[in-house]
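Sharing a structure with you now.
Apart from one protein chain that is not included, each protein chain of the complex appears where it belongs.
For subunit A:
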Amino acid sequence: MSKKEQVEQLTTYMAHFVDHIGKKLPDDIIAKLDELAEKEDSPLSKVIYATMKKNQDLAVKLNRPSCQDTGVLQFWVKCGTQFPLIGELEGLLKEAVVKATFEAPLRHNSVETFDEYNTGKNVGKGTPTVFWDIVPDSDKCEIYAYMAGGGCTLPGKAMVLMPGAGYEGVTQFVMDVMTSYGLNACPPLLVGVGVATSVETAALLSKKALMRPLGSHNENERAAYMEKLLEDGINSIGLGPQGMGGKYSVMGVHIENTARHPSTIGVAVNVGCWSHRRGHIIFDKDLNYTITTHSGVTL
């Protein structure tokens, strides 16, 4: 394949992948929602979970985006330095989003700031967002594609605590978001928490945490323990599906962390809604792909 053909091939694959994740939830999310639906017993919760199930079935049957808010696309790229299309990747991901926008179709979600007009193509200055991790001596490329609606983007919050506030302060910060904005963000939620030095380092980690598979744990024993404490604590609030009351509130809590400056604790929260549309795909240098999040997909 010539370079030009390779670029076209990868663009098409990514357009189809984006299209697909807007219509079908990842396997782990489907399983978790089924489990939570089973555990709820109030008539209101039952009606809401039954509507959710019907919606996901209809989305696949009618080949439509399951939620109308298909987000501003974000891509988390872990790219090997030897991956042949490393230089073309950012440009082709933008092209893939335009293609998916008309084919899927996706909602037009890029409003140019200050000039305040919708580009009508779902791309604009700096959108889609591409976050890079460069992997030395590798010829593979891993991509997480993520579409988050405005509803679950709104609760996002970051701040820098004094060390005196401790992990107790981190707890209070996370829990306050749950009862202020969290309940409007389409629970059951996936909660991502970043613990680092400053607002931007913590914020990036809190979003990255949402890419992890459900049921995974932070490798640090204390952080994993805190994930469990927060999960149980938020569930005990009983937000229920849609924040209208129930026995559970979250699909999980994921913490990502780095070392911190001795004088600060940067903390951030990001939440994913029940319709957690993230997909993970790995390409080798010949563009053979493996999808880890969604079974039975051919692009």
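Criterion: a residue touches a chain if its C-beta (ideal position, glycine included) is under 8 Å from a C-beta of that chain, and two chains touch if they have at least 3 such contacts; residues count from 1.
We adopt the following convention: contacts and distances are computed from a predicted model.
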Protein name, per the UniProt record, of whichever chain is missing from view ("Amino acid ABC transporter ATP-binding protein", "L(+)-tartrate dehydratase subunit beta", "PTS system IIB component (Fru family)" or "asparagine synthase (glutamine-hydrolyzing)"): "L(+)-tartrate dehydratase subunit beta"
Chain not shown: contacting residue from A:K3, A:K125 or A:R222: A:R222
Of A:N184, A:S198 or A:T264, the residue in touch with the unshown chain: A:N184
Option touching the unshown chain, where A:P26, A:P128 or A:P241 are the choices: A:P241
Full-complex contact with the absent chain, from A:K3, A:K39 or A:K54: A:K54
Subunit A residues that touch the omitted chain in the full complex: 44, 47-48, 51-52, 54-55, 58-59, 62, 64-70, 105-109, 117-118, 120, 149-151, 154, 163, 166-168, 170-172, 175-176, 178-179, 183-186, 222, 225-226, 229-230, 232-234, 236-239, 241-245, 273-275
